[in-house]
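As you look at this complex, bear in mind that one protein chain is not there, while each of the others sits in place.
And now, chain A:
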Amino acid sequence: MRAATSPAPARILLADDHALVRRGVRLILDQEPDLTVVAEASDGAEAVDRVRDTEIDLVILDIAMPRMTGLQAAREIGRRTARGEPPKVLMLSMHDNEQYFFESLKAGACGYVLKSVADEDLVSACRAALRGEAFVYPGAMGALVRDYLDRMRRGERVPETVLTEREDQVLKLIAEGSSSREIARALTISIKTVERHRANILAKLGMRDRTQLTRYAIRAGLIEP
């Protein structure tokens, strides 16, 4: 047990078949005092083995890997509960497609980070995952909030929500498929602020963690139960 003021950094397993990508990600994570990469794997099967023989808090899985894809590995890892709580899983992917995000949720991951924004988002996604929150990939936000707006339009009872006027504006822009960058420009606010609004909206709509998010997506018909 270390001193309470600086808790032990979270132990991360990093799986990607591209060694240089692994190295780049590792350098970024190791710079953070609260995160440390303790193991690497170059395919899904190896990742599953590492989880078995190493103490891991968070697994970062590339989706496209040989032998066993990241999605298969996520399912496998979620199943290994012999040593108590399985580690949190975060997917790292080249695919800018909401279907991969929903599929990842189904496989047990609590977040999905695009490689093209890994330099910006990965660290905060890791922290969210470790806190037990979901990290919603921005490309999937549109589908989630569109369903919410549809139900509201049909006059269905939706979760009791009081969005601020700003959050409401952000919500509509997200539903139209605007990116954070575009929303920031349209409302002349910073990207960081847009992201904070987004997190608040998700929380208010009842999509804070993986379980809530998955339940919501199933009800919205975005994933099969």
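To be clear about the criterion, contacts are C-beta pairs under 8 Å (C-beta built on N, C-alpha and C of every residue); 3 or more make two chains touch, one makes a residue touch a chain; residues count from 1.
FYI, contacts and distances are computed from a predicted model.
A single chain of the complex does not appear, and UniProt lists its protein name as "histidine kinase", one of "Transmembrane protein", "Glycine/betaine ABC transporter permease", "NADH-quinone oxidoreductase subunit H" or "histidine kinase". Annotation: of A:V25, A:I77 or A:L171, A:V25 touches the absent chain (contact as defined above).
Within the complete assembly, A:Q99 is the residue of A:Q99, A:S190 or A:T211 that touches the hidden chain.
Of the options A:R146, A:R166 or A:R196, the residue whose C-beta touches the omitted chain is A:R146.
Shown as candidates are A:T54, A:S116, A:T164 or A:T211; the residue that touches the absent chain is A:S116. Residues of chain A that touch the chain left out of the display are 18, 20-21, 23-25, 27-28, 31, 63-64, 69, 71, 94-100, 103, 115-119, 142-143, 146, 150, 176-177, 222, 224.
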